[in-house]
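Missing here is one protein chain; the remaining ones are kept as they sit in the complex.
In order of appearance the chains are A, B, C, D and E, and numbering begins at 1 in each one.
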């Protein structure tokens, strides 16, 4: 047997190793929050898209959710408008909201759609306004963290209802839905929603098998300064404790909250994984212990 | 019988008058190009949306196509970028294309979708990039009209293929598709397409019963200066002649071309009507002679 | 804008006004008891048929029930047979029953069917014998009202079972079922059933949204002699009280009973309306307060 | 083995003998013209109904067509109206037509329906007016046979179109359609059609496997006076010859014509059989050589 | 009426007599244990196959289960291997198991399949290994009856799970499943299962209407020596009592147990009938009191 053939056989064995996972996940829905570095590097972009298309072909039903803060800030800059943040969220006045929506729904979303389609998938982009997929309401005034002052975050919304019918319609015909994190208020106005929250709520509404959040760290660490302390499995109680004592903080908070929301509504597994790793989605799905941190009920 | 009751009976008779049209158009597809003044005035906007929702409820299948040139120009101005036109088309460099796409797909499209949904319809917005609905190619260099000079229109595209499956999927589940006039090139790039052309091509690909183009004039006039010369029915030969001799000109040219494209592919009736008239869609559909100009094969 | 156009726009607005009702009643079943003057005047006949066809086209599912006492009496006269009534019901001997069935099922029913079909509907006539739609049993001897004497009403029946499968089969294929008020006894014999009762029982068995009884008065009056006392909404308790004290009497009793039967089995709204009014069906359905008297649970 | 058991085994063998016919006729449509003595004798009535129900249970799709001349004449007599015939057809004035329709559709049809339902079948009665099943036109003036005089047969019609959709709808849900020989004219008027013709046309429109006409003779005889000359198989050419030379005459003519119509439109086998024989339908279907006369293409 | 015709009519009456049973059993599942003399005599074989095919054609859903002990013993003899029995069961070592499986699945099963197919049915053979239809486990050591000694029956199995999906798949497409009494162990090994038990368990898993066991006696007798004491209906309590006191013994025990298993899981009727009688299946099904012994809950 030549070396070439032996290499081929090794490859075939990799496919065979995937078999138990194929069995487990056939016809299941995975909600994937796409973001961070994986949305910047051309190579990583392609790697994630290929992973998503592969999932579809082998009988898994991927749903992609994305935000796009960096691109929004860039467009605001071009318009000479400063990005303002409070409590880790963008203060979104009417003009900013218009830009947020245009960038997320009219630019970022279509780039993802087009990338999937170019590599042989069949993607359709949606925003939360389409068929009222994500009904939201404006967040009330809230105290600035660590202060008495109240802040009006403007057109920042929280989801009050998910109408997932259009997702089912598209998935049933083998389209891959790609969803921008824009909600629709009761008066039809646009609202800016945290994309992690959108992913968590969609996973809940779709009774997804998995919620997978791509981010730019390896996972959650017991000690942020010690890379050896990556937490493989994080139970809810411990997660809440770590939020309270500040070890989970900043952008990781909505991610963990999204996981907890999903778990509460029956999603089986939720994962925070490192999107900087090529094919991180496949690694999470097709290896026994997975990668990153799994948050559990 | 009181006057109140007589008024009610008169209303009932109006409904009954609609019956023959309901019979004729049951389950038929109408492609509606939405634009002009009807996209600006709040009252007209609502009037058109109500018309579209009514069509859906009475068993007609409306497909909405839109452009949005005015809003694009406005955004370019905000970015300090000048809008350049040649041969009646926007010269679309890469940066302009990005703005065109964001405005049409991320703003105008979602406003229409949200307006329909607010009034009880179920709309889903699409661009030509979604599941490669509108595959286009860049227009080659063309001579500036009335000159030897050649102009590169940039990211202006012409449709080479329509993949209407996603429209069928959505219509079958009673969604109203709303489509922005953005195409996708062979390399996945965005292309700016004339919305009238998009409407004509979609009507053709969907074997629509009617193509209706809303515009800001009453129709086509034999003598542009004499309002008494509105042409009710314009046969193809005469239309081509009027384009040649310049009586049909400027923005009316792509509208008439869209009608001819649709007619060539089996669309039964094509209409250019006055979108400034409240409920112009219903008037065209539910009156015997219709309104505006009907272009015929 | 010419006056002609303004008139057209007014018409379009009437259609638009119908929209909320279309939304509310889409795919709902309406059982309509057709009778009285509306079954005599050619103009009213046509008006009712057009209303019914319109309902079908806009997505409502109309079921028509009819009797035909006047035509029966006329045929009995031609045969030299006197019509005998007791307690407001026709005393139906075997020969009379044969005539009742022939007239209702073989004449009146087919005239309605043919009228609907001539105006573009797709009607199919049924009697309660078809696939045992209305299983009934002979009414036992009953005392003549205001007397000790007992009367045998003969082949007068009361419904004991409704088998609505054939209605579902026909409605699903967009036929309009037209049902004559003939029941079938346990031995296969024909039984004469009050058509109002048939309508009430069918509405119940079909879980109809509405039961609408066409009659020859404007509705139920608090004081029969004062046209200003038309009762718009009549709750069950008050209806029973008015039957008891005789203010509701004669032919109005079975109509009110039919409404109460329907309400008891979950029909949402029941109406007694004036069939002498052109398009009374549409008026009831497409105006906010309706017409006639609504009986409520 | 006791005699009782041997008798049982003999019965079982009869069932087994039916097997090849079950295989041949599974899911096939049989149009059965019911009439003559079999529609008079209570015993024969029941025998035919049982046969029809059995056919349905074993997977054949029976369609029953009937006339009812004797009952019509009887009702006319009761009304003091004389039955007039010309060219073997009832001269049908407007009043007669009304009686014909009432008797056939409102009495005879419902008796058959009720009889089938009483014995465990699921029958639904139709006339040619239901959903325009049988569209007909008035027969023009025709010469009285053997004379120069012309006769207006009145409301006697000839079928110009069969719309069998409602038959398919009912058969698909396992109903047995029972059809009275009344047609509908272009203006919605009732027309009296020969029931044999109706059967022939329906068999053609339904692409039936068999057309079976029950009559009161054993079949067609080469020599009407010699019972030994029963023709088992009658080819079209010979049939036409026998009509020409008068050996086939009177009421047998429309029967043979019905067979020829059916054969012309692809019906496989057509039979004229003796309805006076108990279970003649089963005998024709479940024996090798059949009974009566088979007319062939 | 000739004698020939009278004979035909008598035959037709037999078919009509079957009608009430057709109604009762339409679309019901019958599990039939085929064995004994009926599997040896060519004439009886054909008689049973014809019965089964007839059942299928008239809308009943027959499932055939078989063993084949005699043929196994014969093949063992050809191989010079002695058949050993303990407690009425074949002691099944590995080599014997291989022969048992080959004979039952590769020979007996295919003969039955081929016989049904030759006579116009559509049979498909299965063993309990196909799609894990019959999951079983090895029977533990058990005491030899009437002794302290323990015996290892080897590859004799008891059913622990029935996966009837493949039966439903085949039945839905009108195939007649024929099942050999081989089970599959948890490690994929073959196990020899009593065919009566297989029939009982399948009837239970399929919610069959009837379980019918063909055997070589007329039924169960109160007094084995007195043919006049055939028990027509045997209630569970009495059956258990008779097993206890030895009146039911040997090969009749698993038959009665199969009936009790089926009854416990909702099978309506269970029958032990005489397979030596031609058409015994039809006799049981199409006569009022049936034949053999009916075991009841």
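Things worth noting here:
We take it that a contact is a pair of C-beta atoms (placed from the backbone, for glycine too) under 8 Å apart; a residue touches a chain by one contact, two chains touch by 3 or more.
All figures in this text were calculated on a predicted structure; none of them were measured in a lab.
Within the entire complex, contacts from the absent chain reach the displayed chains A, E.
Contact with the omitted chain, checked across A:28, A:78, A:236 or A:279, is made by A:279. Across E:13, E:28 or E:110, the residue that sits in touch with the chain not pictured is E:110. Considering A:59, A:143 or A:266, the position touching the chain not shown turns out to be A:59 (whole complex). Within chain E, the residues in touch with the undisplayed chain are 78-79, 98, 101-107, 109-110, 113-115, 117-118, 122-127, 129-132, 165-166, 169-170, 173, 175, 182, 184, 187-190.
Interface residues of chain A facing the missing partner chain: 1, 5, 8-9, 11-20, 22-23, 26, 47, 50-51, 53-54, 57-59, 120, 277-279, 282-283, 286-287, 291.
The definition used in the following text is that only the chains that are shown with their structure count from here on.
Once chain C is excluded, the chains joined through touch sort into A, B | D, E. Path length between chain A and chain E in the chain contact graph, taken as the least number of steps between touching chains: 4.
Of all residue numbers used where chain C meets chain D, over half belong to both copies. The two sides are thus made of the same residues.
Centroids of chain B and chain E (each the mean of its C-alpha atoms) stand 71 Å apart.
With each centre defined as the average position of its C-alpha atoms, the distance from chain B to chain C rounds to 46 Å. Chain geometry summary: the mean Cα position of chain A and that of chain B are 36 Å apart. Multi-chain contact residues, meaning those touching two or more other chains, do not occur anywhere in chain A.
Judged by the touch criterion defined above, the protein chains link up one after another in an open path, with no loop closing it.
Inter-chain contacts occur between A-B, B-C, C-D, D-E.
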